[in-house]
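For this view, one protein chain was removed and the others were kept in their places.
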Amino acid sequence: MPLFFTQTLAILHKDLKTEWRTRERLSAMAFFALLVVIIFNFIYEPGSPIIKTVAPGIFWIATAFAGLLGLSRSYAIETQNDCLMGLRLTPVDPGAIFLGKMLGNTLTMLILQVLILPILVIFLNLQIAEALPRLILPILLGTLGFAAIGTLFSAMSLNTRLREAFLPLLTLPIFIPALLAAIESFRAVLTGAEITDWLVLSGAFVALYIAACLLLFEYVLED
Amino acid sequence: MPQRPYIPPFVFGILALICLSIAPYLVFVYAGIEKEMGLAQKIFYYHVPSAFSMFLGSFLCFVFSIFYLWKRDKNCDLWAACSAEVSLLFGTLVLITGAIWAKPIWGAWWVWDAQLTLTLILWLILAAYHMLRTYIEDPVQSARFRAVLGIIGFLNVPFIHYATKLWRTHHPEVVRGEEISLPPDMKMAFFFCVITFFALFFALLFKRVSLAKARDELESLKTEI
Amino acid sequence: MQHLEYMTAAYIIIWAAILLYFLSLSKREKAIWEELRELRATITKNNTP
Partner (left out) sequence: MNTSAIIIQNTTRRFGHITALQNINLTVPTGCIFALFGPNGAGKTTLLRLIATLAKPSSGDIWVSDINTRRNPHEIRKNIGFISHQTMLYDDLMARENLTFYGRMYGLQNLNTRIEEVLLAVGLKDRQRDRIQKFSRGMKQRLAIARAILHHPSILLLDEPFTGLDTSAQSVLSNMITTLKAEGRTIFLVTHDLARGLALADRFGILFQGQLVHEASTKDIGESELQTLYENKTTH
């Protein structure tokens, strides 16, 4: 196996292992997402039919905001004992660090989404059982796109003042088109409408941004 | 004392002034009054060229950002940052005039039509770019991060464009594709306004750059002492 | 003269914004040049006591 992929997998493996050992990040994210889902219900009148049409939006707002919370923690383990420097002392391509971290963040967010979806279904009384298989691809693409730009910007925000405020400030405006695609395709799946256009959009977003971040990550790490 | 070259800002300044003195004639006298929209249609002559200037600015920022990461020339970063700032100014104008246009035509200040939404999102990215500067202390790192954001942000434009178009299309199709629908007098006035705004854009950009360079010189002189 | 007030408002805002931006740039640049001149003067004074 080329060194690039060995390194990517080593980083991914290490991140998931530490994540699993502490579980602090995931539990904080899940709790936060749960709060968002519940709070959103108070915006509308009880039993209002509108809630079903906005369900995809609530799902994505909950997971994206919880995701931001998780992202800002994802480099915490690297800064602890100057590990990021140790990492950069190895003959590693910055792209491998990016890819490993991004995949780790994607998996964490997917787990979060698996936890949140049933809660959403119960609270909003949604019927998604048969639509579920068609939901997988749009959710996966949306999450990959979010993780790509989020991973890049969270590495950037390491060195800034107001670290927590800084990350959503950069990530959210860039994420808007992909978020729009993710929400609209979710909604289209529920209503049985066509989603090809949206999938093309999210697919292109993921491809372009992963490529761009792989190239640009070098400049974020260097000093 | 070294004098900085004042020629380009001067040339563009003069050009902008000449254009500015002719443009009102074309807009108010030469071009006819649109029947349905009335005088509100005249906002379009400055609204759309402002939008063009904004996109030009973001594009320049993108190009200079790439050059900065490639050549590591401090001047590239300076130009990128200044382009973004002037672009932000024009973006603000696009949003404000867009709202003023929307009120009489569509009956609401803001209707989330595709093009204005695109402008709004790009404006948000430019604003984030602008804020990035104040958040990072190390000037070299700040320049590098700015360049990364300048590239990432501009790459987003086609996605926003496509997404907002899929999402909603309300805008009258005057500028895109069906320019033929515009009568020749209006077309003439419109293109002249585009030139005017580009001249204005460059005049402001050069002015902004000369300010940034002066500040840079001051700072290096201060550290020398 | 339909919608005259909207047109006027839009035009005033555009020109006021651009003019103000230009004036603020000029003002800031002038201040910096002033400071540069003073700084250079003190440097030459210190070098030739």
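When the chains are written out, they are named A, B and C in that same order, and each has its own residue count from 1.
By our rule, a contact is a pair of C-beta atoms (placed from the backbone, for glycine too) under 8 Å apart; a residue touches a chain by one contact, two chains touch by 3 or more.
Quick caveat, the model's predicted, so the values are computed rather than measured.
Enquirer: Determine which of the presented chains are touched by the chain that is not presented, and list them.
Expert: A, B
Enquirer: Across the whole complex, list the residues on subunit B that are touched by the chain not included here.
Expert: 138-140, 219-220, 223
Enquirer: Since one chain has been left out of the picture, which residues of subunit A touch it in the full complex?
Expert: Residues in contact with the chain left out: 3, 6-7, 9-11, 13-14, 17-18, 21-22, 77, 80-83, 85-92, 222-223.
The working rule: only the chains that are shown with their structure count from here on.
Enquirer: Express in whole angstrom the distance between the two chain centres, defined as the mean CA positions of subunit B and subunit C.
Expert: Computed value for the inter-centroid distance: 19 Å.
Enquirer: Starting from the mean Cα coordinates of subunit A and subunit C, work out the distance between those two points in Å.
Expert: The mean C-alpha positions of subunit A and subunit C differ by 44 Å.
Enquirer: Identify all positions of subunit B at which a residue touches two or more other chains, and write them in rising order.
Expert: None at all.
Enquirer: Which residues belonging to subunit C are in contact with no fewer than two other chains?
Expert: none
Enquirer: Which residues, counting only subunit C, touch subunit B once they are in their complex?
Expert: Per the stated touch rule, the residues are 1-4, 6-7, 9-11, 13-14, 17-18, 21-22, 25-26, 28-29, 32-33, 35-37, 39-40, 43.
Enquirer: Report the residues of subunit A in contact with subunit B in the complex, numbered from low to high.
Expert: 149, 152, 156, 159-162, 166, 169-170, 173-174, 176-178, 180-181, 184, 197-198, 201, 204-205, 208-209, 212-213, 216, 219-220, 222-223
Enquirer: Within the complex, which stretch of subunit B touches subunit A?
Expert: 69, 121, 124-125, 128, 131-132, 135-138, 141, 144-145, 147-149, 151-153, 155-156, 159-160, 162-164, 166-167
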